[in-house]
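Here the complex is missing one protein chain, while the rest keep their positions.
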Amino acid sequence: MTLRRGLLIIGLLTPGLGLILALIGTVVYIAVSQSFGFYSLNGISEFSTEFWSKMVGRKIFKRSIQYSIYIGVLSAIFSVALAYPLAIWLRKPFAGSNLIGAILKAPLLVHGLVAAFLFVNVISYHGILNQFMQWLGIWSEPRRLQNDPNAYSVLILQTWKNMPFALLLLTGAVQSISDDVLDAARDLGAGKWDRFRRVIAPLTISSMQAAMVIIFIGAVADFSFQVIAGPTNKQSLSQLMVSFKGRGDWHSAAVVGVSLMMIALVGSAILAAVARIIMRGRIK
Amino acid sequence: MLKTLIASTMLLASTATSFAGDLSSMSWDDIVTQAKEEGKVTWYVWYLRDDFRRAVKTFEEEYGISVTIPEGTAAGNSEKMLAERDRETGDIDVLAWGTDGFQTVELAPLFSSLSILPKDDGRVVELAGFDGGDHVVAFWGNQTGIAYDPAHVSADNLPQTPDEFATFWSENPGKFGFNYEKGGSGPSFYQNTLRVVADVDFSNGEVTDQRLESIQPGIDFFNKHAENYVVTASNADSIIRASDGELWMVPAWEDHLAGLQNRGEVRKEIKFYIPEMGMNGGGNGVAIPQNAPNPAAAAVFVNWLTSPETQSMFNRDFGTAPMNTAADDSFALVPNEQRAFRQVWGAQPFRGEVEAMFIDNVILER
Partner (left out) sequence: MTMEQLNKILLISLLLICAIWLIIPFTMAVLWSLVDPSEPWTADKVLPPVISLYRWVDMWENSSLKSALIASYTLAPSAAILSLLLAMPTSFALGRLKFPGRELAKMLCLLPLVVPAFITAIFFTSLLYQLGLSSWRPGAILFAHAVLFMPFAIRIMTVSFEQVRQDHIDAARNLGASHWARFKVAYLPALKPGIFATLLIVFIQSIEEFAIAFIVGSPDIVTIPTLLYAALGQDYVRPNAAVLSLILVVPNVILMLILERLLRSANPTLSSGKG
């Protein structure tokens, strides 16, 4: 690689990646230092691995990691799995496809907090869902659906909010596949599933990966859905982090925060690679 | 450039020791004059903002200083204060925060000394086990207790001790709910229950393995009855569900409950009492950040806020416990006999460890 090309690359990367590294990189550096005892807001700043060693032994830490990853992975998979068939269906315009497209993407524009409260309102003890089920005679008395222990509420909310985002990305990708390729595949006898598996999937893999990565990172760090609608016997990593901060234990909060960052980055990379393998049958 | 960035942000770790102007050398009259020149004060408080905007009109008329109360949240306000600590001049003149919150930071580097205020022995500086020292003064007293639905729970039969609560739980499973985070009402309930069942002294903040183990009977109590009570998501969630009829008894803050009832969000039938086993009283304080833009006005405002007249007004309008011993407390929501059951929050760091233990051994085991 020539010097000129190298400078060109660096020049191109500066306004984007460069800014990110300079600013956010500094913040990450501060967070990591805080996890090791520096930048204390209520005590002495000195190096210590005590916060990390204590945290790794805590049961709640391991449980929160498992729980957050569970939410992250499932949200990403559900969102993308729902978005694919819809994107393919909407590939070519037909009567009403505009309207459907708009309605499907509507959740993007509803604020997450609002969505969570509307949802809890609907499933609340005397809410409309309970009343409906009782009216139908399926249930004899109201059921407590709020804060369910399997986090279905959180998963539903995450999928509701993120599926349109996946749809947005996949629509663009799916529409860029030329008809010739699909027609050729059909002429050669490939059925619907084969056409998806061998033509559409490999050609849209970049978009799918982008969608999965971004949704995973968002869901793994979820705070508001969890505190409003999530199970009360589990804590997400963000929730755990805030609870440490609320107790004045800034360093442990930083430990959880840094762990969250690592899980988000590494987890998303793994998720993207696994998706690629499944879709393509090979890594590259 | 990166080095400069890191170096300057490292200022965060050093303690800033600038004082709020030269107010410490001025007489109170001069401070009031300067306050009037400054002409405005910004007060960050996270609740009852509409009501406070009405309440401060008296101050505005008396001093001719306009008061701005911006929208915000408890966490947002405190994070803003922390983020601004290295600015020459910040945006916050007076910060209201719970005693819980003030305990999470070191006060001296962040807030000005309040010794410039005229002497008033009636002011409350030590509240709920927290000592504001020179920097924080209490302006709002509140009390946790149990809110109940009289349609389902008779006032003659209110549970007063942990065992009576356990009886209520077994007779009415799923009708009692409390939160363990996002609000202090539930924690007040479970911590006092732990205190009584395990017979442990919460005023001692020392953490030893032995002391933590002695909490075990309390933990067992909660686990034994785990099926019969509900864990809610927050203070607000508990009260809303009680108002909706799903729950019959929930721990609550008396001022929070009264506020929601006044706004038409919660049914007025819901009543409130303090059980004999005791529940915690708390309070909120105000402090003036070192880099307040209008320090004199801030000082005058804090003085007004904590004066007997204003505290009596709060008592009359909001039912809170006045934070000036010279104030009138005849309008409190809870009768004085029950006030005798007021407990102080557990001392730190013991309380924090108990909370962690509760979460680990009760909440996560559900």
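The chains carry the letters A and B, assigned in the order they are written, with residues numbered from 1 in each.
Everything that follows uses one rule, which is that a contact is a pair of C-beta atoms (placed from the backbone, for glycine too) under 8 Å apart; a residue touches a chain by one contact, two chains touch by 3 or more.
This structure is a prediction, so every number in the text was calculated from the model and none was measured.
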Of A:81, A:122, A:184 or A:277, the residue touching the omitted chain is A:122
Of B:133, B:174, B:205 or B:245, the residue that touches the missing chain is B:245
Filtering A:55, A:83 or A:169 for touch with the omitted chain leaves A:169
Among listed residues A:81, A:108, A:184 or A:274, the absent chain is touched only by A:108
Interface residues of chain B toward the undisplayed chain are 5, 8-9, 12, 42, 46-50, 68, 70-76, 79-80, 82-87, 91, 235-236, 240, 243-246, 256, 259-260, 263-267
Chain A residues touching the chain left out here are 1, 5-6, 9, 11-17, 19-21, 23-28, 30-31, 89, 91-96, 98, 100-115, 117-119, 121-122, 125-128, 160, 165, 168-169, 171-173, 175-181, 206-207, 210, 213-214, 217-218, 221, 223, 238, 241-242, 245, 253-254, 257, 260-261, 264-265, 268-269
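In this text, only the chains that are shown with their structure count from here on.
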The residues of chain A that touch chain B in their complex are 22-23, 25-26, 29-30, 38-43, 45, 58-60, 63, 124-126, 142, 144, 146-147, 149, 227-230, 232-235, 239, 242-243, 245-250
Chain B contacts chain A in the complex at 1-2, 5-6, 9-10, 12-13, 75, 82, 100, 103-106, 174, 179-182, 230-234, 241, 244-246, 348, 352, 355-356, 359-360, 363-366
